[in-house]
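Sharing a structure, written as structure tokens. Questions coming.
For this depiction, one protein chain was excluded, whereas all remaining protein chains were kept in their positions.
Presenting chain A:
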């Protein structure tokens, strides 16, 4: 064990050196690090509990997605069967229990109806399953059932779009370095460091921003509308700011133009200095809007956001330029928020905040200070204790621990891992356990010396025998750490990352590196007695 070849020495020292160098950027101020090339910016990210900021967990309702799909399907079926040479009359259409069912009036047309509905379904998943099953029951009723694969697919698609929309919205807010990640099948984690008041963010993310323009049904009787009854082809929608005092309004079901045909939205003011949102339609949207407004001069239309009517202005003249304004009871802030939401597109599914954690920057800074102080004191205390217990070998162990701490930081920087407050606790614990390997080795050397072995042989035996134990002990530790990483959330994960990296690096520094130091000393001095 005393002979380390030149290559072995290089093989031990080089990785340690790289690890230490990677730790350096974490200690440099921001402006210096930004000048470094990207690949050298190996910095440990600070978790929200240290930097301050907000963590939000958003959840989409899968039932919501399923319901929407069914509504779309109903829409498609109606259009398809009404279209073309052979119209198929249907009735009793209902979407209950997550299924869509309807009756074909003329039993002779059932097969033709199925023929025409089938192409509306799509393949889902790899097994050749369709996203909807189409069946005929009681010879005249057609039942369309969404398959699980179909729903999964739809949820997946909706989540991808939702993640993208959220990213756009947060970018528009101008916050720095947000993390937006999908988690599980229907959740999105949003982390925004440095954000002090997440209220605006949550309001923004809580909006689906589904914008529609529909004509107001002026034939409807307001007293019936209050009871939720509307003429055929119309529906009753809430209208909280209705000047007439009735909180609802009846509008035509048919959509004039929807928010999907917007190209831009900005906050502005109208002639009364009231905050509004200016919108601009794309080509086809502008044409449609122009057409409908020309045909309905002097009639009101409703501006509907997320199923609620914002305002119902009168069409004074045809609006042909492809731009319009959305008026409503806005403040400058809420108008600006709506503009951002409209620009980034509508969320395909409504999201609710199921978990929120916000840490003020002051507490974060206090935590860092306290964590650093505690780590420093821990290192000094452990180092002093190791020195009085093992003398020269204690110094080797201390050197190893110091390098270990730097290498852990370096590895975390390379992996882009995040340091959290529990992570700092993980550090302190690693300092404690890393010396355990050295304690095992040194105690074994003491034992072997007592049994009468020579210096060199005792050291050799100490390292070899203790290495096995150290390996086993670390495997068990790693099992616990791995489980924490897999099952833990937030703080537990941050702790597990440091623990796992620490296990890997500490075996190397505490065993291999100290062995190299001990071997060099033995070769140089050839002692006949050791103080250990």
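Basically, contacts are C-beta pairs under 8 Å (C-beta built on N, C-alpha and C of every residue); 3 or more make two chains touch, one makes a residue touch a chain; residues count from 1.
Please note the rule applied: contacts and distances are computed from a predicted model.
Going by its UniProt record, the hidden chain of the complex is named "Protein-export membrane protein SecF" among "ABC transporter permease", "Amidase family protein", "Protein-export membrane protein SecF" or "CotJC". Considering the full assembly, A:49 is the residue among A:49, A:217 or A:261 that touches the omitted chain. Note on the undisplayed chain: of the listed residues A:17, A:66, A:456 or A:492, the one touching it is A:492. Here one chain is not drawn; of A:137, A:388 or A:524, the residue touching it is A:388.
Across A:239, A:330, A:461 or A:513, the single residue that touches the chain missing here is A:461.
Between the chain not shown and the residues A:44, A:57 or A:117, the one that touches is A:57.
Looking at chain A, the residues touching the absent chain are 49, 57, 59, 199, 202-203, 206, 352-360, 362-363, 366-367, 369-371, 373-375, 377-378, 381-382, 385-386, 388-391, 421-422, 424-425, 428-429, 431-433, 435-436, 439-440, 443, 446-447, 450-452, 461, 464-465, 468-469, 472-477, 479-481, 483-484, 486-492, 495-496, 499, 531-532.
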